[in-house]
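Got a structure here, written out as structure tokens. Questions coming.
Only one protein chain is missing; all other protein chains are in place.
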Amino acid sequence: MRIFSTHHRAVGFGYLAISTVAVAIGVLLSLAMRTHLAWPEWPLPVHGPILPEEYLTLVTMHGTLMLFFVMTVAPQSGFGNLILPAQIGARQMAFPRINAASMWLTALALVVLLAAFFVPGGGPIGGWTAYPPLSESALAGPGQGTGMDCWLASIAIFGIASTISAVNTLTTIVKLRCEGMTWQRLPLTVWGWFTAALLSVIAFSVLLAALLLLFCDRHLHGSFFLPSGDVVNGVLLQHGSNGSPLLWLHLFWFFGHPEVYIAILPGMGLTSMVIANFARRRVFAYRMMIATTLLIGLLGILVWGHHMFVAGLNPFAGTVFSISSLAIALPASAKVLSWLATLWRSRPRLTAAMPFALGFVSLFITGGLSGPILAQPILDEYLHNTFFVVAHFHLIMAMAGVFGLFCATYYWFPLLFGRMLSERLGKVHFWGTLLGAYATFLPMHLTGLAGEPRHYAQLNGLAGPGTTLLESTQPLQVHITVAAIFLALAQIPLLVNLLRAWRSSKKAEPNPWNATTMEWAPESEELAVVYREPCEYSVTDESFLTQWSPGAAINTEAE
Amino acid sequence: MPITLTPPEIDRRHHTGEGDGGGRKPPTDKRTGGNGEGGDNWGDRPQGRRGPRERLSQARVGLFFALGGDLMFFVALVSVFFVNKASGHFDAYSHWVNEWLPTALPSILWLNTAVLLVSSVTAELARRSMFREHDAMEEWIGFGRPLSRRAGIWLGLTLLLGALFLAGQWMAWDQLAAQHVFFASNPSSHFFYLITVTHAVHLLLGIAGLIAALAGLQASRSMATRQVLVDSTVWYWHVMGVLWVFLFVLLEYGQ
Amino acid sequence: MLSAPTAAHFWHLPVDAARHGPAMDEHLLLNLWIALGLVAAAHGILLCGLVWRRAKTPGLKPGSSGTTERGPEGPLSLPGRGFGGESQTRRRLLLFEILPLAALTILFTALGVRSEQMWAAQRYTGADPTAMQVEVTGAQFVWSFRYPGADASFGTTKPMLIAPAAGNPLGIDYRDPHAADDIVTSQLVLPAGREVDLTLRSLDVIHGFAVPEMRLKQNAVPGQTSHIHFTPETPGEYAILCTQVCGTGHYRMQAMMRVLSPDAFDAWLRAREQRR
Partner (left out) sequence: MTFLQGCAQCLDSTRATPPAVQAAYRHAIYLLGGAGAAVFAAGAWLLRRER
């Protein structure tokens, strides 16, 4: 496969490579943060002690890498490109060249972002949300000069690339479905990709506008987000202006909230399909699952204010946004209920991808149920920007999302490489990761409830009641750090598994999971045609009907 | 919907399946006519290569989504425009001050707007002429390439008018600069430059598209390719024209 | 549910020293228990569904989920759907979707209404006119607190006058008569049992003014003044933290809130006025 190939699989693997680099770095950064929080005096090997500004750079880069370059790229662009065309019976994406171009743009964005580490002043320190005026001026702190510019450039490039690839995905789904592939017959994975792509097109353009305005503020003496009479570091930045930092918050979170749905929707779709496939049942309330996917996307556009309850938003607005945010809990619960119903008394085959799908459900429940709590302004007043929030989104978005990715890896590896992954290593990997995930992020709820704020480079060593309060969480901090290290190590089985499968000569049979969706259809020259909805399994025996088989069921027992 | 090489009645996609979601999607144009006549059945070709009609609508759908995103970009700018325009701050003596001084628009913008509208007309003429069945027939029979010729003229005209518009915008910026109104001068001037420049950048893209389309008209042998090129470029051009009218009204009367 | 103090301890909540605190804690704990309960219930159903023997009666097929068949059917057209007839289908849909969703809707509505009422009580209305006025100003990386003094009104501030080195970190314009008796402190000293109206300002970047023990949080946004009002109940020393990342010193942008008995507070205030 040529490196500059425009084949959708080449592009998909390119995206996955980008995510792999990003996730490796992101994990290392988080481990550095955790060790620093647990043992502040312990100097990092080679680097030495971690300075406060360096800690903030770690946080910012960790968030940016993970959210943009892992959670957005891998499920949507990565597996989207690898699987989507086959799943709708198409042979390619709608615009292959543009598709490849956006992949290379994303790679460029990653390079530009990582460059921020090496520019004078180091990387940005403002967190992945880059609130102004902290992000307005190099005076605001180290890394807010060139480092922040790198961040701006990187995210701008990334936004353009994501928009392009989303347009490509949408066009592919709308135009290139094969004969018979109707609204109801689309696998839920495709619905997830479709909704996420739709959200990308809407959200990333708004983010792009915000970045442009911030750039104007930084370099062209603009005053969009700069209030009048703002004195940073003893320098008066702006005399007369109508700017307000709140504008950035609005624009950013208009992007930021759909962004988390972009990260999780494909995982939801895949989970539904995998559960159905290994439970040998149809997804419970299939059409409702489609409806809830779209509904979550639509509502996701209208809830951004719940990130701003105590940010200076009008209390009435707080109420309105809290209602829309609570409303999202319902379609989400409907999805969970459908998963539970599909699994109910199904005795599924717990092979390969299935445990990870179940893990996704578990993490989605656990992480999701703290959502309605945070959606209530009066409670958010206490919990906002504490580790309770960190725990919430790490469980529901980061961990659930990652489980979606693992699920996809184990499920589609035979399809992509024609090899089987080892079941035993898979189980080890699953249990290690699940345990690590919960051991790491459940205690964060407690440190958050105890009052630990985000972005604190140091919890001890100062005088005063603040430090007394924060030091009380120290035992939990150590526990979390150890658990985080364990979680990172728990990924070794996966690597071993992938390597062994890569080297093994044992071929996988064409449709090892007896799946019914189109991507498992045998390669053929004539045009793909779809005859029925996915997930048609016999209850009495092992036979099932694939979407592409015109007639009789394939009986695996007979074979 | 312009006349395309596929007689519309063959495309049954929008008429069947209504009401029942499951009905099998009808085959996409089997009998396309076009340069695939005589045994060459588009339907046998792989997905997305099934004749001009499909490629055309594929390009249009892509353009639709791209422009949808673009719309959101400008919506974001406009919403910031409204807020910044209304906002102010309390000065040291707790008087409410609003720094917004409406930027007087150079009257040349009216001229530019007219030029852009005319260019949209010429563009549409170019698009229409790409779908004139008579010319298409002639080309198949082998009487030269009337499609390209006719469309080329109109596209060239559009390109000219587009360039004229950009030149006009440049003059507008010049005039404002002469009055010492720069980007940094005032919240309202921020927006004047921001909006006009971002729109100009979009038009530059459009001009690139026009050039590409013109090149395609000369180079490409496949009529479908030429139609797709011209059609999508022109649709983009139209949207940018409408967008400009909206932005211009906003700047002229919205300040 | 456990008794409030034990529960608060179980959830690691710090002490609660504000008048609005207990009600808020109660609501928070209620939410936490409900969430915990739902997590347990959902996982219970999940595990039961996994271990329980596979349902043999086709009527219990979840596949029979109300979707009506369409399109051409192969000889084996039934698997996974259309099983057990519409009645079974409807029963299962009712059992697994409609009833739970209705219950959750009621639950979230109830919680929402309750929390919005508390939110409205705290935020929709301003402080009592007799409330004590204190101005809180955030700047990288210190909190400053300003008391209006005898004339009960703050002197004007000007950005150009800001000079921490010269002892004027807030840029108070001392030509303003109101400014003469303003008291600027590095600790927020408050009398117990009296309502306080805090005016939040920021000089440079967004800071987050948070007092965990007072269950209080509000961002101080440059270019705008925000108000927040509350009543400290129990005397003691409490932590003031910055909860919005504001730069290198974010972690050390802490201050102390000292809540004194009313007369102790008066003594302190008098002492401060003498000092100036």
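We just call them A, B and C in the order they show up, numbering each chain from 1.
Quick note on the criterion: contacts are C-beta pairs under 8 Å (C-beta built on N, C-alpha and C of every residue); 3 or more make two chains touch, one makes a residue touch a chain.
In this text the structure is predicted, and so the values were computed from the model without any measurement.
Peer 1: Which of A:His62, A:Lys175 or A:Arg282 sits in contact with the chain that's absent?
Peer 2: Considering all chains, including the one not shown, the answer is A:Lys175.
Peer 1: So one chain is hidden, and I want to know which residue out of A:Leu246, A:Ala332 or A:Met444 touches that hidden chain in the complete assembly.
Peer 2: Reading the full complex, the residue touching the unseen chain is A:Leu246.
Peer 1: If the hidden chain were put back, which residues of chain B would touch it?
Peer 2: 13-14, 17, 21, 25, 61, 64-65, 68-69, 71-72, 75-76, 78-80, 82-83, 85-88, 96
Peer 1: List the residues of chain A that touch the chain left out of this view.
Peer 2: 170, 173-175, 177, 182-183, 194, 198-199, 201-203, 206, 244, 246, 250-251, 254, 294, 297-298, 301-302, 305, 312-317, 320
Methods note: only the chains that are shown with their structure count from here on.
Peer 1: Quick one: label the inter-chain contact graph as line, ring, star, complete or other.
Peer 2: complete
Peer 1: Using the average of all C-alpha atoms in each chain as its centre, how far is it in Å between chain B and chain C?
Peer 2: 48
Peer 1: Calculate how many whole Å lie between the centre of chain A and the centre of chain C, each centre taken as the average of the chain's C-alpha atoms.
Peer 2: Inter-chain centre distance comes to 26 Å.
Peer 1: If you average the CA atoms of chain A and of chain B, how far apart do the two points sit, in angstrom?
Peer 2: 34
Peer 1: Got the chain B residues that touch at least 2 other chains?
Peer 2: Touching at least two other chains: 21-24, 89.
Peer 1: Residue numbers in chain A touching 2 or more other chains?
Peer 2: 180, 182, 184-185, 227-229, 243-244, 533 - these are the residues of chain A that touch more than one other chain.
Peer 1: Can you check the complex and tell me which residues of chain C touch chain B?
Peer 2: Counting only chain C, the residues touching chain B are 69-72, 156-158, 173, 223.
Peer 1: Going by the contact rule set out above, which residues of chain B touch chain C in the complex?
Peer 2: It comes out as residues 20-24, 89, 92-94.
Peer 1: Show me the residue ranges of chain A that touch chain B in the complex, using the header's touch definition.
Peer 2: That would be residues 89-92, 94-95, 163-164, 166-168, 170-171, 174-185, 201-206, 208-210, 212-213, 216, 220-224, 227-229, 240-244, 247, 251, 254, 527-528, 533 of chain A.
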